[in-house]
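Every protein chain but one is kept in place in this view of the complex.
Going by the order they are written in, the chains are A and B; count residues from 1 in each one.
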Amino acid sequence: MQTLSGMDFLIAVDHLAVAVFAVSGALVASRKQMDIFGFVLLGTVTGVGGGTIRDLLLGDGAVNWVQQPSYVAVCITAAAVTYFAAHLFQSRYRLILWLDALGLSLFCILGAEKALAVGAHPLVAVIMGIVTGTFGGIIRDVLGGEVSLILRKEIYVTAALAGALVFVGLSLAGAGGLLAFGSGFLCCFAVRALAIRFGWSLPAYRAREGRDVS
Amino acid sequence: MQTLSGMDFLIAVDHLAVAVFAVSGALVASRKQMDIFGFVLLGTVTGVGGGTIRDLLLGDGAVNWVQQPSYVAVCITAAAVTYFAAHLFQSRYRLILWLDALGLSLFCILGAEKALAVGAHPLVAVIMGIVTGTFGGIIRDVLGGEVSLILRKEIYVTAALAGALVFVGLSLAGAGGLLAFGSGFLCCFAVRALAIRFGWSLPAYRAREGRDVS
Partner (left out) sequence: MQTLSGMDFLIAVDHLAVAVFAVSGALVASRKQMDIFGFVLLGTVTGVGGGTIRDLLLGDGAVNWVQQPSYVAVCITAAAVTYFAAHLFQSRYRLILWLDALGLSLFCILGAEKALAVGAHPLVAVIMGIVTGTFGGIIRDVLGGEVSLILRKEIYVTAALAGALVFVGLSLAGAGGLLAFGSGFLCCFAVRALAIRFGWSLPAYRAREGRDVS
């Protein structure tokens, strides 16, 4: 269904997303004052974690980085560069937030795309988009002893949901790969960007104090 | 080996157990004041977590909810209902404890049954019963930042062990599926029920103060 250049494009984007998440993992390592191998370990787990869980769940052959070690090489490189350059990144915390938003937007589409490619149900494809986008960060936070991503009062999972929904919907409606990819990506990135820019969050559940569901 | 109605029964019971655990995950989300997507995420992970790990470990085809998305649909529905109805549940904490006991009792038998069905060793089948029954809750507690289930001073894992042992033992002894299922279920539920009702716990390890193993 896809042309060779389409595959090449997806693989290049996948490496970019992996690198971005590896940097976010390495930055948690810098907050925890780990050594360089801690940077590499946490960066690599964050970079390939979401895709690994997706591939295990789909059960379609081996995990991507086991087949194609370039993913891991990208993580190691990105984490090591971060170790020596983290002082630059740290003064640019918002840059990291935006890189993370970029990685999330790429991964939620890539995860849903892979699930559709192996014939999964559309609901499963949306879930795989969310899993791919968020589980690297969830593992990063659990291992790094940070408050888990999913406990934070931010629109994050929701952005991945929106992007994956749009991508899967357009794909099933017969839209071309690039249109579906671009629309899903922009939708996720826009939701996340607005959340970052304006500090958006969804109404949280509040017990006993009345409800605040708009 | 099983009649169609036997399979239907198992699948119906499996959906019931998944829904019960999804509610327990959503209730942790309510304690953490998450938004509705947090409820759905934590509820879904809790509902399908134990079965997912069982299926990955057994390596027998894909994970159940990837094949049959109705499991996930049940989780999403149960978690969303809990979001809007949690104030009812919360005033009924003991109801939740009993629902959780019900889910544990169902899952420990269903996990052991699936392992036996793919030809696993009886010891492995017992472990798969425990894994299926308890790992959803373990993941829920790790992600939700709660004190892990296995650290609590309650008879919980032990109940799953008892139920799975009885089920596997009777199955190997040639008892009919319904007898083995019913006996294992009742055994697990009874142990857990007595633990809830009377606050039972096993003697904990105590260093330096002498031992209290009866």
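Everything below uses one rule, namely that a contact is a pair of C-beta atoms (placed from the backbone, for glycine too) under 8 Å apart; a residue touches a chain by one contact, two chains touch by 3 or more.
What you see is a predicted model, and the numbers here were worked out from it, not measured in a lab.
Residue in contact with the omitted chain (choice from A:10, A:29, A:78 or A:108): A:29. Within the complete assembly, A:86 is the residue of A:20, A:86 or A:124 that touches the hidden chain. Where subunit B meets the missing chain, the touching residues are 56-59, 120-121, 123-124, 127, 130, 138, 142, 147-148, 150-151, 153, 157-158, 161, 201-208. For subunit A, the residues touching the chain absent from view are 29-30, 32-39, 41-42, 44, 52, 56, 61-63, 65-66, 69, 72-73, 83-84, 86-87, 90, 142-145.
Quick note on the criterion: only the chains that are shown with their structure count from here on.
Rounded to whole angstrom, the centroid-to-centroid distance between subunit A and subunit B, based on C-alpha atoms, equals 29 Å.
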